[in-house]
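Note that this is a trimmed complex: some chains were dropped, and none of the rest were shifted.
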Amino acid sequence: MKAEDIPLIRKIIRRNKRLEVLFAVAGFLALLLGVLTFVALFAQMAVAGWERISPDFFTNFPSRRAGQAGILSAWVGSLLVMLVTAVSAVPLGVAAGIYLEEYAPKNLFTDIIEINVTNLAGVPSIVYGLLALGVFVYTFGFGQSILSAGLTLGLLILPVVIVATRESIRSIPLHIREAAYGLGATRWQVTRDHIVPYSLPGIMTGVIIGMSRAIGETAPIITIGALTFIAFLPESPIGPEFPWVNFEWLKSGFTVMPIQMFNWTSRPEEAFQQNAAAAGFILVLMTLAMNAVSIWIRYHVRKDIKW
Amino acid sequence: MQETNSGGAVTVAPYGPLSVSDRLAKKALRNFKERVIELLLLGAACVSVLTTVGIIWVLVSESVNFFGTVSIWSFLTDTMWTPLFAEPRYGILPLLAGTLTTSVVALLVAIPLGTTIAIYLSEFARPTVREVVKPFLELLGGIPTIVYGYFALMVVIPLLQLIMPELSGFNMLGAGIVMGIAIIPYVSSLAEDAMRAVPMSMREGSYAMGATRLQTAFRVVFPAALSGILSAYILGISRAVGETMIVAVAAGMQPNFTVNPLEPAQTISAYIVQVALGDLPHGSIGYQSIFAAGLSLMLMTLALNLVGHVVRRRFREAY
Amino acid sequence: MAARNAGGVPVKASVENFSFYYGDFKALKSISMPVHEKRVTALIGPSGCGKSTLLRTFNRMHDLYPGNRYEGTIRLHPDNTNLLDPAVDPIEVRMRIGMVFQKPNPFPKSIYENVAYGLRIRGERNRSVIDDSVREALRGAALWSEVEHRLHDPATALSGGQQQRLCIARCLATQPEVLLFDEPTSALDPIATASIEELIHELRDKVTILIVTHNMQQAARVSDYTAYMYLGELMEFGETNQIFVNPRRKETEDYITGRFG
Amino acid sequence: QSLVKIDGSSTVFPVTEAVAEDFQSSKKGAVKVTVGISGTGGGFKKFCRGEIDIADASRPILKKEMEACAQAGIKYIELPVAFDALTVVANPKNAFIKQLSVEQLKKIWEPGAQGTIKSWKQVDPSFPDAPLKLFGAGSDSGTFDYFTEAIVGKAKASRGDYTASEDDNVLVQGVSRDVNAIGYFGYAYYAENQGKLKAVPIVNKEGKPVEPGAATVLDGSYNPLSRPIFIYVAEKSLEKAEVRDFVTYYLKNASKLATEVKYVPLPAKAYEIALDHVNKKKLGTVFGGEAEVGVTIEALLAREAKL
């Protein structure tokens, strides 16, 4: 373009910019739609369930009387199931991620593992439910227990943890590895002293995102048959005598937040819909809190690691 | 190398090489430990393979019994799905049609909106806006889907009925739209990651030519990130195909052989959860039918992911 | 019409009292210098002295990142537009001034589409006009004979040197008034380097060129004028011959003779 | 800690749940009760494997299940606990459905109707030519079995093109939004949603249109859609004090609690007989393993007394 063409240039720019503004508006509206949907859902549950939210709601067992019904067994159940999920998925997923990023040679076998992990991430959760029904509930005989549910959700989020681990490891620059190897460190020393600590914030973010997905899962839990009236708490995991742990609770029947909520929505009485909304509100608050923690980690822990 | 086997002898033998036998012993021990750790990690990686094997084993072994009673041909061609009735018919087509129709509706919502959001966040929004909005959007993916199901039934379908008074109270359109909204975060978040991974130098090349943001986004960043964006779409499709609670609540639970989104229908996943909620005894043909349905679902997502794998390889960009 | 400096060569752009800030960090300090029309001006100086920063100012690249701030003016002649005027659209500036980067950055498209890109974003639809411009540009970048038969292959399949010439062709297709080069050969092998240097030589008749280089010999070979910068300041500006043979300042001499950098 | 495990019918669930809740609070948490919902068939399956103490059942035990129990050496006591009235509902704004006969219902629901009976006019020429919209119980529930048996004449014989849901609230929503819809489900859901639905009087054997309700169930005029519901108690489990206490508590309070959850209680006499059966350990069923329709309270009492 020559200087004489400036008016022409300006015309072209004006035209290009019109489109740009149109798109920016469209993008903003799309974003707004997403955010507003969330706000609407959240607000609707908050408004519908507000009256029911009181300390009693957290300390009462479910009841046929909507006004007295609470979510004690549900939130305790969710907590314990999440514990099993975390304990099973995190070490496995992190170890698998480390293997794939740091150890795996490039061959058919590791290719298969890779494809397999991407594939698992896309397997519908209901299919995990069927797996659990066939394997955990019947073949292993764990029954409809906290253990079955926790392991099921553990497998469900395993790909999430693996992918998060791998991505986080991949973001560690090559030159950090080379520095450590250059000093004579072995593979495991490099992994233990550098790879794991530096990727930890990323891994934790991934784990929490996985867990916040798991905590809201309904379909696979229904599939293992956990739609049960539970008005008691499992054994305490802390035992009365040495070694002060107790694994009875793993075998216990249970209910979890989304199941409790589902149960209430299918009740005939209108009043239970309020309970369902209140439970939904608390469930979303729980995932909000988990996400907030992961965001916090992303900004405050990660910030300290610079290359 | 200063080391001897006496630990702190840093200054004792400066620059002196280690004796051969010392070195060999150390090396053997070190190699053994390294090997054990590697095997442990490999074992962990194999769990994911075992999961797949487990899924396939469970689905196939129950389906084998099922296909002992029902011919694969009629399973694939019959247009009626009434496995629990007195005169059972086992045609997967109605469920397949329902699954595909709801998925298509959902994707028509999720892919354009998700992509638009991704481009907007990655190329237009200020970093602060992006950092605030993105986690917010991800929360949309964290809402239990049962909540969405009732949202579709109580809010979205009545709204649709205002526009189309003839619309039935349960339909694939409403369920699909809400499902699409629920999937947006999966699409937008992954697609945005892919676009942000495009090196700044690529954008600078475009801006330096006098391109606007929009031109840069669509003509340079989008094609450069195509492989990652396709992954995002494929994950979105898998989610749509497998989504359960929304369609179970809002799509009508009627195994109709139709692709008209205004009609009620049932999806494969919805059938499974319906049966799981019900009274089916372990071991009956009805029980086996949910595994046959599950197998179909699994095969669909498997095929999708394989296609995705190939497509990704094909479009992978070396920047 | 155009401003003229003492030597009688018209001035294409003049930097006047220009300072630049990355946030609070003042990366360039009150720089003033002319850029002569259809001549090659080299910017040299040790790493971090602000060469790239100055170069990127010419097509307002800094506008892409938040927190950057300009002070002073850069006037483009003959129309006397102040490139840094907030009222001047950076896109307009970039349409007039092309840039070639240190690392070749072809778009992940075909060779043809890479060169056609500038025309397309200017709204050109006429196929034969685009064809002609692409051919001319590739010829101008001395790449035509090598890619003539594979115009629709992906650009990323080219070698580094070819990619860099493609990036030059991409700029040439839009006929910019000024071309900016930021260490265009530092990622290339000697042979590719030689071909780019030759190309710059040829382009000099058609367009004003500003080039950043860390290779003193390269500056000596390709440029007519040289600016030596140090810690954000312009230490010395003059004809290349004079700077290399008879630098006015001790620092310039130290740098040119390799005593540091 | 003592545990009472119950599983089975979703129809019986509300009654058993109410009992379980009150029983646990009367025991101050010393006894835990779990009440699962895996359906009558699923419940019997577990019952005959000895996994649970009590099976909830919305129909009498079947031949196959009797054999399974016999093989495992499980003996049981059959206890009717209440009556349920299957209710056919229509939209309150619907003007033309005043009553329906079993024949009309059969015409609507029989398998042959699929794809052919699409308009109300085809059901009865006096009805307008309005589209037929159908809602009903999920195809694997006891409710579905009973309705098809009573209306079509064969259990599980039904058309397939209707909205089937285990979540009855979904059905309530469906019918309440569509003027031309009818649906069927347990009485409790109608009772709680009377504002949104109207119950359709069913023309009984005597030719009289009868609305569902406690009175019409008790006097036997609401037929053939009323049915007894049961619990089955394993003989062995009765040796455990907590199970015996629970069953006793159940029978003593069933009348009150059944009413509360909108079921029709049996006459006091029936509970006395049942209690007597428990104390004397009278084993077996009075139904002989066949599905039956339209058993009245008198007939039931007569049979029970004979055992």
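Going by the order they are written in, the chains are A, B, C and D; count residues from 1 in each one.
As a convention for this text, contacts are C-beta pairs under 8 Å (C-beta built on N, C-alpha and C of every residue); 3 or more make two chains touch, one makes a residue touch a chain.
As the structure is a prediction and not an experimental result, all values here were calculated from the model.
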Per-label copy numbers for the whole complex, where each distinct chain appears once: A x1, B x1, C x2, D x1
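As a convention for this text, only the chains that are shown with their structure count from here on.
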Furthest chain, CA centroid comparison against chain B: C
Chain closest to the middle, measuring from C-alpha centroids that were averaged per chain: B
Whole-Å gap separating chain B and chain C, where each centre is the average of the chain's CA atoms: 46
Chain C and chain D: spacing of chain centres that average the CA atoms, whole Å: 85
Centre-of-Cα separation between chain D and chain B, whole angstrom: 40
Per-residue multi-chain contacts in chain D, two or more chains: 37-38, 42, 166-167, 170
Touching two or more other chains - residue numbers and ranges from chain A: 13, 16-17, 225, 227, 262, 265
Pairwise chain contacts, counting only pairs that touch as defined: A-B, A-C, A-D, B-C, B-D
Touching residues on chain C, where the partner in the complex is chain B: 59, 61, 64, 66, 91-92, 94-95, 98-99, 101, 103, 105-109, 117-118, 120-122, 156, 167, 170-171, 174
In the complex with chain A, residue positions of chain D that touch it: 1, 13-14, 16-18, 20-21, 24, 29, 32-38, 42, 166-170, 172, 188-189, 191-193, 260-262
Chain B residues within the chain D interface of the complex: 80-82, 84-87, 89, 153-154, 158, 161, 168-170, 248-249, 252-256, 264, 274-275, 277-284, 286
